[in-house]
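Complex shown without one protein chain; remaining protein chains in place.
Letters A and B name the chains as they come in the text, with residue numbers starting at 1 for each one.
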Amino acid sequence: MKHTNLERGSVARWLSGATVALTLCFVGAFAQAETTVTALLPFTKVDNAARFTEELYARFQEQHPDISIEFDYLEHDAYHTKMQTLAISGNLPTILTLWPGKRTGYLTDQGYAMDLRPMIEQDNIAETQRAVFLSPQGANGEVYELGLPLVNYSNVVYANKALMAELGLEYPATLEEFEEQAAKIIEAGYRPVVYGDQSAWVMQSCLLSMLTARIGGLEWFDKARRGDSASFSDEEFVSAIATVSRMVDSGLIAESEPMTTREQAMSLFVSGRSVYLVGGIWEVSNLKNALSEDQQANIGMYTFPEIAGQRTTSASSSGALNTGYGISSSASEAEAAAAWEWVKFVIDYANADLATKYGILPVYKEGGIEEFLENTLDMESYRFSSGIETVLPVIDDKMDAEGVNEIINAGLQELILGNTTPEKLAVAYENWVAANDSNRQ
Amino acid sequence: MLLTGPALFVYALVIVLPVLYSLVLSFTEWSGVGWPRFVGFENYSRMLSDPVFWHSLRNNALIVLVSLIGQIPLGFFLAYILYRRLVRLPAFFEAVIFFPTLLSPVVVGLLFAVVFAPVGLIADLIGKIQGLPLFELLIFNSKSMAIVPYLIVILWMYTGIYMIIFLANLQKIQSETIEAAVLDGASEWGILIKIVMPGQIPVFLTTSIYAIAGSLKGFELLWVMTEGGPSYYSSVLGLYMIESTFSYYKYGFGSAVAIMLILLSVVVIVVLTQVAERLARET
Partner (left out) sequence: MSRQSPSVRAIVPWPFRIAAWVILFGFTVFTICPLVWVLYTSFKSQSEIMRSLIAPPLVWTLDNYRNAWELGEFSGLFFNSFLYSTVTTVIVILLSVSAGFAFAKIPSRKTRLWYSFFLVGLLITISSSIVPIFVAETWLGLDNTRLGILIPYVAFNISFAVYLAVAYIRGIHDEIIEAAKLDGANYLGIYRQIILPMARPIITTIAIFTFHACWIEYVLVYMISSDSSIRTVQVGVSLLNGRLAFNYGFLFAAIVIATLPLFILFVFFRRHLQAGFSMGSMKG
């Protein structure tokens, strides 16, 4: 979308009924646009983040009438494909959406993104942001992106509390109890847990990552990642994968998971055909779309039950830092300055009310966001996030995508179908990592 | 040359140049930055030692097979039924059979993902009939069967186009010939074999080439429907190529797969044409 000049504004007014767009065009039309920058966003318009960005930009324009930003939206996979092509042909937008982890390594490792440290220092960002959100991303401590300060937890157990009451269940404290429940639930004619693993990353991101770091511990994971006297063929990783097998055997993971989409899993959960849904914290917005206010009050959000012998507390979930905005290294000085204004605006506590309105719940150094919360499910979500004592690494956030996709994700699906063993999978992954992963080089 | 010139120019620019570009890249390792590094046949040998490549190739072979012995004969059979007016409402059936061809692969993929899902339309129906609330359709869970739902969908989706092609060519048969045969007491079967079939052999050949070309390159429908899963069980070469190129920035390797796809298609088509010409000469 473009909100720059009068001509476009008037055309868009004719063509679009969107009130937000209308307001923006209007603002855009009268602003004295001095610097125009472009931005590409990795989500589509059905995402709350799109509506949030539009409203945030409207507010930005009031305060910075001299800067206009042309936003463009693309579906996640399409975003990465297009960014690669844009990078190769030297056409990157000014404002890049970057992942703090490995996902956009094809840009950050190749020098396409600016190091933000000088600006961070100059504007004293450390005063208002928690240190974890300013942690180094590049080999030499570079910081390439800053985003809304929040962790995207990838392992949340959503529970249908009404159905639990009907079946006489309490949220299980341990994995053993969880497994006992599974048998009871199946007997009663319901599904115990749904995930929606057709896209294959779900089982890894939303379950195995948590299992690995709970069982192996943070220290072990970091060593295995670097190949420093630990590896992925260790007992720790095998045992994490074996736990997945065990959950298949006890009915906590259905054999149909590898071909169930997240949409179908969500449908099973909200229609009361499954008691639990395991997924990321992003499912909150999908749940809000699918459930009435009353029904939303029946949803509980929990961390995964205790696993015997775990090295990390049960008050933990796997999570990756939120994506953020970076600046293309080919931007001119004026463009970079304008883009930086936007980055600062996004992470400003003064705009926390807007993020919260769209169910995006950041954690600021300066203050909480409880006062802005209205929706019951958002409150539950905030309660969940605030209760997390340890954030566990998400494997695909820390390791190279090819190894994770081709070996772990594909392998977990084969494991669920009974076509491979935890040992084989662990060894295959270790071999790939040892030979190819950038963490080991 | 005057007549073909403009077409050739545009064609060379957009089709041939990229193919040459891929050919060159297929002998290199390139992540999209800096200069590609020459690696000889390494990409090809790595591809040939990858089980995912072979399983995708096997699935592609099944797809070609469904086109050749499914879509085309079925299309001919349907065209024949409609041409000979062996059923009522031929115009209605013609429309119903052809319409799927017009839908976008993305729409069809989305649709049939829900139809064949473990908890989808079919599973729901069977579950309701049998009174099993937890019934799940697990056809995808078998490594060898995972591609079957896709085969059913493409059989449904593209048969219409072959039907239309045959219908057009059947219209060229002089109706007097058939009427005379009927008066001579020929059976429907006899008419089909002796009068109708021989004239359609060139059409069978032409449609086969089109079918092979289409079967090897397509992947969009499959991507939306199964994402190549579970694991890589329903993957095809087109998907394999896109994944290696764009998911992991291996432009050299991706190009090698692309070139392999083109080579395979050309080989299959040349073999088919040769065999058909020999058959035509012998009969």
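In the analysis below, a contact is a pair of C-beta atoms (placed from the backbone, for glycine too) under 8 Å apart; a residue touches a chain by one contact, two chains touch by 3 or more.
Fair warning: this is a prediction, and the values are worked out from it, not measured in the lab.
Visitor: Which of these touches the unseen chain: A:35, A:285 or A:328?
Guide: Candidates A:35, A:285 or A:328; residue touching the omitted chain: A:285.
Visitor: Would you indicate which residue among A:267, A:303 or A:381 is in contact with the undisplayed chain?
Guide: Hidden-chain contact among the options goes to A:267.
Visitor: Which residues does chain A use to touch the chain missing from this display?
Guide: Residues touching the hidden chain, for chain A, are 1-2, 8, 11, 15-18, 21, 38, 40, 43-49, 70, 72-78, 81-82, 85, 88-91, 93, 262-264, 266-267, 270-271, 280, 282, 285-286, 289-292.
Visitor: Name every residue on chain B in touch with the hidden partner chain.
Guide: These residues of chain B touch the chain that is not shown: 1-4, 6-8, 10-11, 13-15, 17-19, 21-22, 74, 77-78, 81, 83-87, 93-100, 102-107, 110-112, 114-115, 120-121, 124, 156, 159, 164-165, 167-169, 171-175, 178-179, 181-183, 186-191, 202-203, 205-206, 209-210, 213-214, 216-219, 238, 241-242, 245, 251, 254, 258, 261-262, 265-266, 273.
Basically, only the chains that are shown with their structure count from here on.
Visitor: Rounded to a whole Å, what is the gap between the Cα centroids of chain A and chain B?
Guide: Going by mean C-alpha positions, chain A sits 37 Å from chain B.
Visitor: In their complex, what parts of chain B are in touch with chain A?
Guide: 31-33, 52, 113-114, 117-120, 133-134, 136-138, 140-141, 143, 226-227, 229-232, 246-249
Visitor: Mind listing the chain A positions that touch chain B in their complex?
Guide: For this pair, the touching residues of chain A are 80-81, 84, 87-88, 106, 110, 186, 189-191, 198-200, 254-256, 258-261, 264, 267-268, 273, 401-402, 405-406, 410-411, 413-414, 416-417, 419.
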